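Of the protein chains in this complex, all but one are displayed in their positions.
Let's look at chain A:
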Amino acid sequence: MTMNLVTVSGPPSSGKTSIILKTIEAIKNRGLSVGVVKFDCLYTDDDILYEKAGVPIKKGLSGSLCPDHFFVSNIEEVVDWGKSQNLDLLITESAGLCNRCSPYIKGITAVCVIDNLSGINTPKKIGPMLKTADIIVITKGDIVSQAEREVFASRVNSVNPQALIIMVNGLTGQGAFELSTLFYEEERSIETVKGKELRFPMPSALCSYCLGETRIGEKYQMGNIKKINMGDEND
């Protein structure tokens, strides 16, 4: 018994859960069983939405840890859970909270969800989460002008020309069927993620504030510390 794994990530409120739910509807019509593991930081009630849709769901809150570090240290067990549920397809959903990290794994389909409302400079601001994705889903196209959709899509394309870019409407589900055709292929099945590698290293951060320091001032700062250049020029 093997299953497909797809990692979905994207900025908060970009429409990840809606897109995944609509896509699952289309996948279920193919007779495949799908489950979701939702990663978040402090709070999520998206698990209720998945439960309502009859989708097996696990959630993990990273709490005081960096959410993407939390993701990597749990993904192996998450995959084991998916297999214990006899899933054909396991989708992980995680928010890219700092625009720097990405939970993508080499050899595992990586999907980034990003919305038209976030502004045309957003593609520049998002790092590996957008730039190393295989599939980029652009949402909320129904509320901006055609010109803005075209400009936004061309900017996304210029930062990741190799990705498949697809517009999906999370409310009506337009485009979700098309997306679903990219989520499952028998030959992409995996046994485990043990030994696989992240596509891009996560930022290293180990300073006194990581360890619970709350006081402000140079003498409390230890470890990996970086200072803004306060000279005349900006970085």
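Basically, contacts are C-beta pairs under 8 Å (C-beta built on N, C-alpha and C of every residue); 3 or more make two chains touch, one makes a residue touch a chain; residues count from 1.
Methods note: contacts and distances are computed from a predicted model.
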The chain not rendered here carries, per UniProt and among "Tetratricopeptide repeat protein", "ABC-type lipoprotein export system, ATPase component", "DMSO reductase anchor subunit (DmsC)" or "Response regulator", the name "ABC-type lipoprotein export system, ATPase component"
Residue of A:Gln174, A:Ser208 or A:Gln221 touching the missing chain in the full complex: A:Gln174
Can you say which of A:Gly31, A:Pro201, A:Gly217 or A:Gly231 touches the chain missing from this structure? A:Pro201
Of the residues A:Leu5, A:Ile75 or A:Ile166, which one touches the chain left out of the display? A:Ile166
What chain A residues would touch the chain not displayed? 29, 100, 116-117, 119-120, 123-124, 127-128, 131-132, 141-151, 153-162, 164-166, 172, 174-175, 177-178, 181, 200-201, 203-204
